[in-house]
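Got a structure for you, questions after.
Note that this complex is displayed minus one protein chain, with the remaining chains in position.
Each chain gets a letter, A and B, in the order it is written, and its residues are counted from 1.
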Amino acid sequence: MIRRVPPTEPFEVERHLSKNEALHGIHPDDTYLKPGRIPHIWCPGCGLGVVLNAYIQALKAREIPQDRASVISGIGCTGRAAGYLNMDTYHTTHGRAIPFATGLSLIRPELSVTVLSGDGDLFAIGGNHLIHAARRNVNVKVICVNNFNYGMTGGQSAPTTPLEARTSTTPYGNVEHPFNLVSLAAASGAVYVARWTAFHARFLVESISEAFMKPGFTFIEVITPCPTGYNRPNKLGAGLDMMKLFREKSEIHHGLDPNEAELDLKRRIVVGKFVDLEKPTFADGYEKLMNGDPKRA
Amino acid sequence: MNNGAVLTGEHFLNGDVACAEGALAAGCNFFAGYPITPATEVAERMSRRLPKTGGIYIQMEDEIASMAAILGASWGGAKAMTSTSGPGFSLMMENIGLGMMTETPCVLVNIMRAGPSTGLPTLVGQADVMQARWGSHGDYGVIAISPASVQEMFDLTIEAFNLSEQYRQPVFILSDEVVGHMYEKLVIPPAERIHRIERRKPEKRPDEYVPFMGEEDLVPPMACAGEGYRVHVTGLTHDEMGYPHMFHTTQERLVRRLVDKIRLNADKIIRLESDFMEDAKVVVIAYGCVSRSAREAVERARSKGLKVGMLRLITVWPFPTKKLRELAGRVETFIIPEINYGQVAYEVERCAGDRAEIVQVGIMGGTVHSPEDIYDVIEEFAQ
Partner (left out) sequence: MRFWRLPLDAKKYSIPVGELHIIDDRCKGCGYCIEFCPNGVLVLSKKFNVKGYHPPEPLPGKEMECVNCNLCQVICPEFAIYSTLKFSKELSEEDIERYNELVRQRRKDFHE
């Protein structure tokens, strides 16, 4: 028989709960944040906090109660976003946030289900799930944070890394062509597609709250600075420098064909809302099926 | 439940369909799957029945997504299921781990075919037993049930749902192509006679609720999405509050509990069927379709006066370690016919050590042992 030693350190609930109270409730948005979880783990100048913030502002704008919303994320820096929100949040496996959200959203249609994850998570390992969820038009709001690299693991190349850019796995420059995320999402059938940068905080809030009201699969790409992973090898400076770059190079073109929505940090960054259309959702079709002719069953 | 989910009465169906009916009778209201032989009939039946009983059926883009979707649905409060076979089971491993780590009740049906890889898609195998136990990385406890008839496909699917709710984790139905495709009589009892275990909900207020603190049986009550508890659920090592905590003491507490909630409750979970054991010198251990041939062989041997016993594993996992240790003292030989090159046989060897002879009668897949195959071995060792 194997002898098993009992664990030595029990969990102290009391201490934990009191610790959480300490730094909480000193900011009006703290009600949306899990007690004791802020400060978050993201680097100084990282754009992820801006996106998290925008999500909260959009919830507030639409007056969606916290218990009627849920956030699901995958793995990576963005994957950690779910854990800071004071609501039912799910931090799933790498790339699988969308199918997880699909299950949750179908069984609880009254919930506002948002997937908040990164470009690598949603378009490399999870690419297949994303295009199929868009095709099915399930009622899932996707916010994809694009920082051009894998930040959490130390700045490796991603499906969004620009051609010739340096990352820790493309030391001589990236030889692969990046995806145009908005065009891919639109082609897959998303009913709402937009792109903003972290600099466009107000527009982003507006866009997310618009997506909340839109039944079906919505997709918002947010370009963010990643000073630690992407900026450093590409000599783009601090987070703030990247934000200034966004201000300088961005052009708003609502309604532009997403195929033409250029994203080139050196030339121009096209932002705006590119797709906004009506289409029956998976749940709409299913509803019909359920109430259909019983003889056909 | 009066939504037509329970088809009370006598039927003539195959195992896959019986499994789907069992799920519906257990209250399953969400199914996500991907077509794969020989499990497709489960999905087909669900696609026909779920929309008419108020549930959701969805065909996903692959098995990875299917597994993720049922976890999501389960956190939405659903009783959720998926079905697959070998290659799909391999793909599901990643999110099985997530299900174990986040303690998400759901049922996963694996109609085993012969592998590795694509193997023999339409023919039987039993070589996923160890994969079911150890397939996803890390340590966790496993419950796997192996039905041997169409009736059991129905009954044990209900049992699987009950166990998954009770122990808050994915539970496997480890069936095989033969049982899945065999047609037999199935009796479905009236709905009120079906025993269902429902999800354990927190009784505490949200501000007092500690979402991953096990109760006496080490299982925490579960608050699902939208119930006001605002739980953070993560596949990272988390403390009892559910928050990521990258520290070995937290890992220690969590993983011990995940393993122990099955290990320490094993006696309550394990189901065995044993016959002719009193004076048995030779014991045949079998499960799934092979147990049918084994039973016939054992009965024949008994009629010839051979001192042979029969032990059928209804739950393959947790393994009946205690029972086998006990038997090993007085039984001289264990014969394990299975459609693989030694998986349950390894477990028997682990329990019996040198105290009994272990004879594995393996078939690599594609066919089942005939009663004669097993009888011949019994005869050799029971003389």
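The rule is simple: a residue touches a chain if its C-beta (ideal position, glycine included) is under 8 Å from a C-beta of that chain, and two chains touch if they have at least 3 such contacts.
All figures in this text were calculated on a predicted structure; none of them were measured in a lab.
Asks: Looking at the whole complex, which visible chains does the left-out chain touch?
Replies: A
Asks: Kindly state which of the options A:M243, A:L256 or A:V271 is in contact with the chain not pictured.
Replies: Answer from the full complex: A:M243 touches the omitted chain.
Asks: Sort through A:G47, A:P178 or A:G216 and give me the one touching the missing partner chain.
Replies: Missing-chain contact among the listed residues: A:G47.
Asks: Can you name the residues of subunit A that touch the chain not displayed here?
Replies: Against the missing chain, subunit A presents residues 26-30, 33, 38-40, 42-50, 52-54, 57, 198-199, 201-202, 205, 238-240, 243-244.
By our rule, only the chains that are shown with their structure count from here on.
Asks: How many Å are there between the centre of subunit A and the centre of subunit B, using C-alpha atoms for each centre?
Replies: Here subunit A and subunit B have centroids separated by 36 Å.
Asks: Give every residue of subunit A touching subunit B within the complex, in rising order.
Replies: Residues of subunit A touching subunit B: 7-11, 13, 16, 34, 37, 66-68, 70, 72, 80, 82-83, 86-93, 96, 98-108, 110-111, 128-129, 132, 136, 282, 286, 289-290, 294, 297.
Asks: Show which residues of subunit B lie in contact with subunit A when the two form their complex.
Replies: Against subunit A, the touching part of subunit B is residues 29-30, 32, 48, 51-52, 54, 56, 58, 60-62, 64-66, 68-78, 80, 94-95, 97-98, 102, 210, 213, 224-236, 239-241, 243-244, 249, 252-253, 256.
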